[in-house]
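Then we have chain A:
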Amino acid sequence: MPTYLRYALTSLILLATPFVSVLILIWVARKVIARMQDRLGPNNSGTWAGPYALFQTLADAIKILTKELIIPDGADRWVFLAAPIVVLGAALLVWLVIPFGPTLQGMDPDIGIFYVVVITPFALFAMIMAGWSSRNKYAALGTFRAVAQIISYEIPQFLSLLIPIMLTGSLSLQNLVLAQQLPFVLVLPIPALIYFLAMTAEVGRLPFEQAEADAEIVAGYFTEYSGMMFGSFYLAEFINNFSVSLVFATLFLGGWRGPWVMEIPALGPVWLFLKGFMVFLVLMLFWGAMPRLRIDQILNINWKFLTPLALVMLIVVAWVNRLAFDQGATTLVARAPWLLGANLVVGLATVGLLRLSSRRAQHRRDAQSLELLHE
Partner candidate 1 sequence: MSFGFEQIAFLLTAVLTVAAALAMVFSRQVFHAILLMIAVFAGVATLYVLLGVSFMAGMQLFIYVGGVSVLAVIAIMVTRGFMGSDRPRPARTTYGAAIVAGSVFLGLAWLILRVPWPTAPLVAASENDLALLGQVLVSRSGFVVPFELSSLLLFVVLLGALYIARER
Partner candidate 2 sequence: MVPLAWYLLVAAALFAIGLYGILARRNLVMILMSLELLLNAVNINLIAFSRYLEEGQTIGRIFALFVYVIAAAETALGLAIMIAVWRTHQTVAVDEIDALKD
(Lines give C-alpha, C1' and ligand atoms only; values in the text may rest on other atoms or scores of the structure.)
Protein backbone atom coordinates (compact mmCIF):
# COMPACT_ATOMS: atom_id res chain seq x y z
CA MET A 1 0.00 0.00 0.00
CA PRO A 2 1.43 3.45 -0.87
CA THR A 3 2.35 5.61 2.14
CA TYR A 4 -0.06 8.45 1.45
CA LEU A 5 -2.95 6.02 1.11
CA ARG A 6 -2.06 4.50 4.49
CA TYR A 7 -1.88 7.96 6.06
CA ALA A 8 -5.26 8.89 4.60
CA LEU A 9 -6.83 5.66 5.82
CA THR A 10 -5.35 6.09 9.31
CA SER A 11 -6.65 9.64 9.63
CA LEU A 12 -10.06 8.56 8.40
CA ILE A 13 -10.29 5.77 10.97
CA LEU A 14 -8.98 8.01 13.75
CA LEU A 15 -11.60 10.62 12.87
CA ALA A 16 -14.48 8.20 12.47
CA THR A 17 -13.93 6.06 15.58
CA PRO A 18 -14.64 8.79 18.16
CA PHE A 19 -17.84 9.87 16.41
CA VAL A 20 -19.20 6.36 15.94
CA SER A 21 -18.35 5.26 19.47
CA VAL A 22 -19.84 8.44 20.89
CA LEU A 23 -23.13 7.83 19.08
CA ILE A 24 -23.38 4.57 21.02
CA LEU A 25 -22.00 5.99 24.28
CA ILE A 26 -24.54 8.80 24.43
CA TRP A 27 -27.30 6.20 24.18
CA VAL A 28 -25.61 4.13 26.93
CA ALA A 29 -25.22 7.17 29.16
CA ARG A 30 -28.86 8.18 28.76
CA LYS A 31 -30.06 4.64 29.41
CA VAL A 32 -27.86 4.16 32.50
CA ILE A 33 -28.81 7.46 34.07
CA ALA A 34 -32.48 6.91 33.28
CA ARG A 35 -32.43 3.50 34.98
CA MET A 36 -30.70 5.02 38.01
CA GLN A 37 -33.43 7.65 38.22
CA ASP A 38 -36.14 5.03 37.78
CA ARG A 39 -37.04 6.17 34.26
CA LEU A 40 -37.00 4.27 31.00
CA GLY A 41 -34.78 6.62 29.05
CA PRO A 42 -34.83 6.54 25.25
CA ASN A 43 -37.50 4.05 24.16
CA ASN A 44 -40.07 3.34 21.49
CA SER A 45 -43.07 4.95 23.16
CA GLY A 46 -43.33 7.83 20.69
CA THR A 47 -41.86 7.15 17.30
CA TRP A 48 -39.86 4.13 16.34
CA ALA A 49 -36.12 4.67 16.78
CA GLY A 50 -34.77 1.19 16.30
CA PRO A 51 -34.74 -1.67 18.78
CA TYR A 52 -34.35 -0.22 22.30
CA ALA A 53 -34.24 3.21 20.64
CA LEU A 54 -30.67 2.54 19.54
CA PHE A 55 -30.89 5.15 16.80
CA GLN A 56 -32.21 7.87 19.10
CA THR A 57 -28.83 9.67 19.09
CA LEU A 58 -28.75 9.63 15.30
CA ALA A 59 -32.26 11.08 15.17
CA ASP A 60 -31.25 13.77 17.66
CA ALA A 61 -28.18 14.57 15.58
CA ILE A 62 -30.29 14.99 12.43
CA LYS A 63 -32.77 17.16 14.32
CA ILE A 64 -30.03 19.37 15.69
CA LEU A 65 -28.54 19.82 12.21
CA THR A 66 -31.79 21.35 10.95
CA LYS A 67 -31.96 23.96 13.72
CA GLU A 68 -31.19 27.59 13.10
CA LEU A 69 -27.76 28.88 14.11
CA ILE A 70 -28.30 31.97 16.23
CA ILE A 71 -25.48 34.43 16.78
CA PRO A 72 -26.44 36.81 19.59
CA ASP A 73 -26.35 40.57 19.08
CA GLY A 74 -23.13 42.00 20.45
CA ALA A 75 -21.35 38.69 20.30
CA ASP A 76 -17.75 38.70 19.19
CA ARG A 77 -18.66 37.07 15.90
CA TRP A 78 -15.48 35.32 14.74
CA VAL A 79 -14.44 34.15 18.19
CA PHE A 80 -18.00 32.94 18.78
CA LEU A 81 -17.94 30.89 15.58
CA ALA A 82 -14.41 29.54 16.13
CA ALA A 83 -15.03 28.19 19.64
CA PRO A 84 -17.09 25.09 18.66
CA ILE A 85 -14.48 24.15 16.05
CA VAL A 86 -11.59 24.51 18.49
CA VAL A 87 -13.34 22.46 21.17
CA LEU A 88 -14.05 19.61 18.76
CA GLY A 89 -10.53 19.73 17.33
CA ALA A 90 -8.97 19.57 20.79
CA ALA A 91 -11.19 16.61 21.68
CA LEU A 92 -10.12 14.72 18.54
CA LEU A 93 -6.39 15.44 18.81
CA VAL A 94 -5.97 13.11 21.80
CA TRP A 95 -6.99 10.11 19.70
CA LEU A 96 -3.87 10.50 17.61
CA VAL A 97 -1.57 9.03 20.26
CA ILE A 98 -3.74 6.44 22.04
CA PRO A 99 -2.19 3.01 21.44
CA PHE A 100 -4.97 0.65 20.31
CA GLY A 101 -2.65 -2.31 19.88
CA PRO A 102 1.02 -3.32 19.80
CA THR A 103 1.40 -1.75 16.37
CA LEU A 104 -1.92 0.04 16.09
CA GLN A 105 -1.43 3.70 16.89
CA GLY A 106 -1.83 6.97 15.00
CA MET A 107 1.67 7.98 16.00
CA ASP A 108 3.97 7.33 18.93
CA PRO A 109 5.87 10.53 19.68
CA ASP A 110 8.60 10.31 22.29
CA ILE A 111 6.71 12.85 24.40
CA GLY A 112 3.53 10.67 24.25
CA ILE A 113 1.68 11.31 27.48
CA PHE A 114 3.09 14.82 27.71
CA TYR A 115 1.30 15.53 24.42
CA VAL A 116 -2.00 14.45 26.01
CA VAL A 117 -1.40 16.86 28.89
CA VAL A 118 -0.46 19.65 26.51
CA ILE A 119 -3.64 19.28 24.44
CA THR A 120 -5.94 19.98 27.42
CA PRO A 121 -5.44 23.77 27.55
CA PHE A 122 -6.80 24.08 24.01
CA ALA A 123 -10.18 22.77 25.14
CA LEU A 124 -9.95 25.24 28.02
CA PHE A 125 -9.31 28.04 25.55
CA ALA A 126 -12.33 26.99 23.52
CA MET A 127 -14.37 27.42 26.72
CA ILE A 128 -12.82 30.82 27.36
CA MET A 129 -13.51 31.85 23.77
CA ALA A 130 -17.12 30.69 24.01
CA GLY A 131 -17.70 32.30 27.39
CA TRP A 132 -16.09 35.59 26.48
CA SER A 133 -17.55 36.05 23.04
CA SER A 134 -21.16 35.28 24.03
CA ARG A 135 -21.52 38.50 26.07
CA ASN A 136 -23.69 36.61 28.51
CA LYS A 137 -23.38 36.68 32.30
CA TYR A 138 -24.12 32.98 32.70
CA ALA A 139 -21.56 32.09 30.07
CA ALA A 140 -18.95 34.29 31.75
CA LEU A 141 -19.69 32.70 35.15
CA GLY A 142 -19.40 29.23 33.66
CA THR A 143 -16.05 30.17 32.12
CA PHE A 144 -14.70 31.49 35.44
CA ARG A 145 -15.64 28.27 37.14
CA ALA A 146 -14.29 26.08 34.34
CA VAL A 147 -10.95 27.90 34.26
CA ALA A 148 -10.48 27.83 38.03
CA GLN A 149 -11.44 24.17 38.23
CA ILE A 150 -9.52 22.83 35.25
CA ILE A 151 -6.20 24.55 35.83
CA SER A 152 -6.32 23.64 39.52
CA TYR A 153 -6.95 19.98 38.82
CA GLU A 154 -4.23 19.87 36.19
CA ILE A 155 -1.68 19.92 39.02
CA PRO A 156 -2.64 16.70 40.89
CA GLN A 157 -3.34 15.11 37.52
CA PHE A 158 0.14 15.80 36.26
CA LEU A 159 1.75 14.85 39.59
CA SER A 160 -0.04 11.50 39.70
CA LEU A 161 0.85 10.95 36.03
CA LEU A 162 4.52 11.32 36.88
CA ILE A 163 4.40 8.17 39.04
CA PRO A 164 3.68 5.63 36.25
CA ILE A 165 6.09 7.60 34.04
CA MET A 166 8.74 7.19 36.74
CA LEU A 167 8.17 3.43 36.95
CA THR A 168 8.29 3.11 33.16
CA GLY A 169 11.16 5.44 32.47
CA SER A 170 9.53 6.66 29.28
CA LEU A 171 6.91 9.18 28.20
CA SER A 172 5.77 7.14 25.21
CA LEU A 173 2.28 5.70 25.67
CA GLN A 174 3.28 2.51 23.91
CA ASN A 175 6.14 1.98 26.39
CA LEU A 176 3.79 2.79 29.26
CA VAL A 177 1.54 -0.06 28.13
CA LEU A 178 4.45 -2.43 27.55
CA ALA A 179 5.80 -1.74 31.05
CA GLN A 180 2.56 -2.89 32.70
CA GLN A 181 3.28 -6.54 33.41
CA LEU A 182 0.75 -5.84 36.12
CA PRO A 183 -1.82 -3.10 35.50
CA PHE A 184 -0.57 -0.04 37.35
CA VAL A 185 -3.87 0.27 39.23
CA LEU A 186 -2.91 -2.83 41.24
CA VAL A 187 0.52 -1.41 42.01
CA LEU A 188 -0.43 2.23 42.50
CA PRO A 189 -4.05 2.42 43.69
CA ILE A 190 -3.73 5.87 45.28
CA PRO A 191 -2.21 7.64 42.24
CA ALA A 192 -4.85 5.93 40.12
CA LEU A 193 -7.57 7.30 42.40
CA ILE A 194 -6.08 10.80 42.34
CA TYR A 195 -5.80 10.66 38.57
CA PHE A 196 -9.37 9.45 38.26
CA LEU A 197 -10.75 12.28 40.42
CA ALA A 198 -8.65 14.89 38.64
CA MET A 199 -9.77 13.51 35.30
CA THR A 200 -13.43 13.66 36.35
CA ALA A 201 -12.90 17.29 37.27
CA GLU A 202 -11.09 17.88 33.98
CA VAL A 203 -14.09 16.80 31.91
CA GLY A 204 -16.47 18.49 34.35
CA ARG A 205 -18.61 15.50 35.24
CA LEU A 206 -20.52 15.32 38.50
CA PRO A 207 -19.56 15.77 41.34
CA PHE A 208 -17.32 18.39 39.75
CA GLU A 209 -19.91 19.77 37.37
CA GLN A 210 -19.49 23.47 38.07
CA ALA A 211 -18.78 24.77 34.58
CA GLU A 212 -22.25 23.98 33.30
CA ALA A 213 -24.26 23.58 36.49
CA ASP A 214 -27.60 23.56 34.73
CA ALA A 215 -29.66 24.38 37.82
CA GLU A 216 -27.65 27.54 38.47
CA ILE A 217 -26.22 29.04 35.30
CA VAL A 218 -28.34 27.57 32.46
CA ALA A 219 -25.60 25.71 30.58
CA GLY A 220 -22.44 27.58 31.53
CA TYR A 221 -20.07 28.65 28.81
CA PHE A 222 -22.18 27.37 25.92
CA THR A 223 -25.47 28.93 27.04
CA GLU A 224 -25.78 31.06 23.90
CA TYR A 225 -25.06 28.33 21.38
CA SER A 226 -27.77 26.73 19.28
CA GLY A 227 -28.13 24.13 16.56
CA MET A 228 -25.04 22.27 15.45
CA MET A 229 -22.76 24.68 17.33
CA PHE A 230 -24.34 23.43 20.54
CA GLY A 231 -24.14 19.92 19.11
CA SER A 232 -20.42 20.39 18.64
CA PHE A 233 -19.95 21.24 22.33
CA TYR A 234 -22.15 18.32 23.33
CA LEU A 235 -20.25 15.90 21.10
CA ALA A 236 -16.88 17.22 22.25
CA GLU A 237 -17.96 16.68 25.84
CA PHE A 238 -18.78 13.02 25.25
CA ILE A 239 -15.69 12.46 23.09
CA ASN A 240 -13.64 13.96 25.92
CA ASN A 241 -15.32 11.73 28.48
CA PHE A 242 -14.52 8.67 26.44
CA SER A 243 -10.99 9.67 25.46
CA VAL A 244 -10.00 10.43 29.07
CA SER A 245 -11.46 7.02 29.97
CA LEU A 246 -9.27 5.46 27.28
CA VAL A 247 -6.22 7.36 28.53
CA PHE A 248 -6.95 6.18 32.07
CA ALA A 249 -7.28 2.61 30.78
CA THR A 250 -3.98 2.99 28.94
CA LEU A 251 -2.15 4.40 31.93
CA PHE A 252 -3.50 2.36 34.80
CA LEU A 253 -5.46 -0.62 33.46
CA GLY A 254 -2.88 -2.01 31.07
CA GLY A 255 -4.16 -0.48 27.81
CA TRP A 256 -4.48 -3.03 25.04
CA ARG A 257 -2.95 -5.80 27.18
CA GLY A 258 -5.16 -8.81 27.74
CA PRO A 259 -5.32 -12.56 27.21
CA TRP A 260 -4.35 -13.82 23.72
CA VAL A 261 -3.52 -10.36 22.46
CA MET A 262 -0.07 -11.47 21.34
CA GLU A 263 -1.53 -14.24 19.16
CA ILE A 264 -4.37 -12.19 17.72
CA PRO A 265 -3.33 -8.49 17.50
CA ALA A 266 -6.88 -7.52 16.55
CA LEU A 267 -7.90 -8.20 20.16
CA GLY A 268 -5.88 -5.15 21.33
CA PRO A 269 -8.50 -2.52 20.47
CA VAL A 270 -11.21 -4.79 21.86
CA TRP A 271 -9.56 -4.99 25.28
CA LEU A 272 -8.76 -1.28 25.28
CA PHE A 273 -12.33 -0.33 24.37
CA LEU A 274 -13.73 -2.72 26.97
CA LYS A 275 -11.56 -1.20 29.69
CA GLY A 276 -12.25 2.32 28.51
CA PHE A 277 -15.96 1.54 28.45
CA MET A 278 -15.84 0.34 32.08
CA VAL A 279 -14.16 3.60 33.13
CA PHE A 280 -16.72 5.56 31.13
CA LEU A 281 -19.50 3.65 32.88
CA VAL A 282 -18.08 4.64 36.28
CA LEU A 283 -18.09 8.28 35.13
CA MET A 284 -21.74 7.87 34.14
CA LEU A 285 -22.59 6.25 37.48
CA PHE A 286 -21.03 9.28 39.19
CA TRP A 287 -23.20 11.44 36.98
CA GLY A 288 -26.32 9.61 38.04
CA ALA A 289 -25.53 9.30 41.74
CA MET A 290 -23.55 12.32 42.90
CA PRO A 291 -24.72 15.72 44.08
CA ARG A 292 -22.89 18.80 42.83
CA LEU A 293 -20.10 20.20 45.00
CA ARG A 294 -19.80 23.94 45.51
CA ILE A 295 -16.91 25.66 43.73
CA ASP A 296 -15.09 26.42 47.01
CA GLN A 297 -15.43 22.79 48.07
CA ILE A 298 -14.05 21.67 44.72
CA LEU A 299 -11.01 23.94 45.02
CA ASN A 300 -10.49 22.94 48.67
CA ILE A 301 -10.46 19.25 47.79
CA ASN A 302 -7.87 19.96 45.16
CA TRP A 303 -5.48 22.25 47.04
CA LYS A 304 -5.80 20.85 50.54
CA PHE A 305 -6.16 17.17 49.77
CA LEU A 306 -5.32 15.90 46.28
CA THR A 307 -2.25 18.01 45.54
CA PRO A 308 -0.43 17.33 48.85
CA LEU A 309 -1.36 13.65 48.63
CA ALA A 310 -0.04 13.42 45.08
CA LEU A 311 3.22 15.10 46.14
CA VAL A 312 3.63 12.70 49.07
CA MET A 313 2.91 9.74 46.80
CA LEU A 314 5.48 10.94 44.27
CA ILE A 315 8.20 11.12 46.93
CA VAL A 316 7.21 7.86 48.65
CA VAL A 317 6.97 5.86 45.42
CA ALA A 318 10.31 7.21 44.16
CA TRP A 319 11.97 6.23 47.44
CA VAL A 320 10.34 2.80 47.84
CA ASN A 321 10.94 1.96 44.20
CA ARG A 322 14.64 2.74 44.56
CA LEU A 323 14.81 0.77 47.82
CA ALA A 324 13.15 -2.28 46.27
CA PHE A 325 15.43 -1.98 43.25
CA ASP A 326 18.49 -2.03 45.50
CA GLN A 327 17.12 -5.10 47.26
CA GLY A 328 17.21 -6.95 43.95
CA ALA A 329 13.60 -6.57 42.83
CA THR A 330 14.27 -5.59 39.24
CA THR A 331 10.95 -6.46 37.61
CA LEU A 332 7.72 -4.63 38.20
CA VAL A 333 6.05 -7.79 39.54
CA ALA A 334 8.80 -8.21 42.14
CA ARG A 335 8.47 -4.59 43.23
CA ALA A 336 4.67 -4.70 43.30
CA PRO A 337 4.34 -5.82 46.98
CA TRP A 338 6.71 -3.05 48.09
CA LEU A 339 4.84 -0.38 46.18
CA LEU A 340 1.46 -1.72 47.23
CA GLY A 341 2.60 -1.72 50.87
CA ALA A 342 3.76 1.89 50.54
CA ASN A 343 0.39 2.81 49.04
CA LEU A 344 -1.38 1.09 51.90
CA VAL A 345 0.67 2.92 54.55
CA VAL A 346 0.11 6.31 52.92
CA GLY A 347 -3.58 5.51 52.48
CA LEU A 348 -4.04 4.56 56.13
CA ALA A 349 -2.13 7.65 57.27
CA THR A 350 -4.32 9.83 55.04
CA VAL A 351 -7.52 8.33 56.38
CA GLY A 352 -6.24 8.80 59.94
CA LEU A 353 -5.40 12.44 59.32
CA LEU A 354 -8.78 13.06 57.68
CA ARG A 355 -10.62 11.54 60.65
CA LEU A 356 -8.56 13.62 63.06
CA SER A 357 -9.28 16.85 61.19
CA SER A 358 -12.99 16.07 60.86
CA ARG A 359 -13.19 15.35 64.61
CA ARG A 360 -11.47 18.69 65.28
CA ALA A 361 -13.94 20.48 63.03
CA GLN A 362 -16.79 18.75 64.84
CA HIS A 363 -15.40 19.90 68.21
CA ARG A 364 -15.14 23.45 66.93
CA ARG A 365 -18.73 23.36 65.71
CA ASP A 366 -19.89 21.95 69.06
CA ALA A 367 -18.06 24.67 70.95
CA GLN A 368 -19.60 27.33 68.72
CA SER A 369 -23.12 26.07 69.18
CA LEU A 370 -22.54 25.87 72.95
CA GLU A 371 -21.48 29.53 72.95
CA LEU A 372 -24.58 30.47 71.00
CA LEU A 373 -26.66 28.62 73.56
CA HIS A 374 -25.14 30.60 76.42
CA GLU A 375 -25.77 33.93 74.72
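Regarding selection, all candidates are chains of the complex that A comes from, given by their letters.
Here is the rule we go by: a residue touches a chain if its C-beta (ideal position, glycine included) is under 8 Å from a C-beta of that chain, and two chains touch if they have at least 3 such contacts; residues count from 1.
The structure presented is a predicted model; accordingly, all values stated were derived computationally and were not measured.
**Student:** Touching chain A in this complex, which is it: 1 or 2?
**Tutor:** Result: candidate 1 touches chain A.
**Student:** Could you pull out which chain A residues touch candidate 1 in their complex?
**Tutor:** So the residues of chain A in touch with candidate 1 come to 76, 79, 109-111, 114-115, 117-118, 120-122, 124-125, 128-129, 132, 140, 143-144, 147-148, 151, 154, 169, 171.
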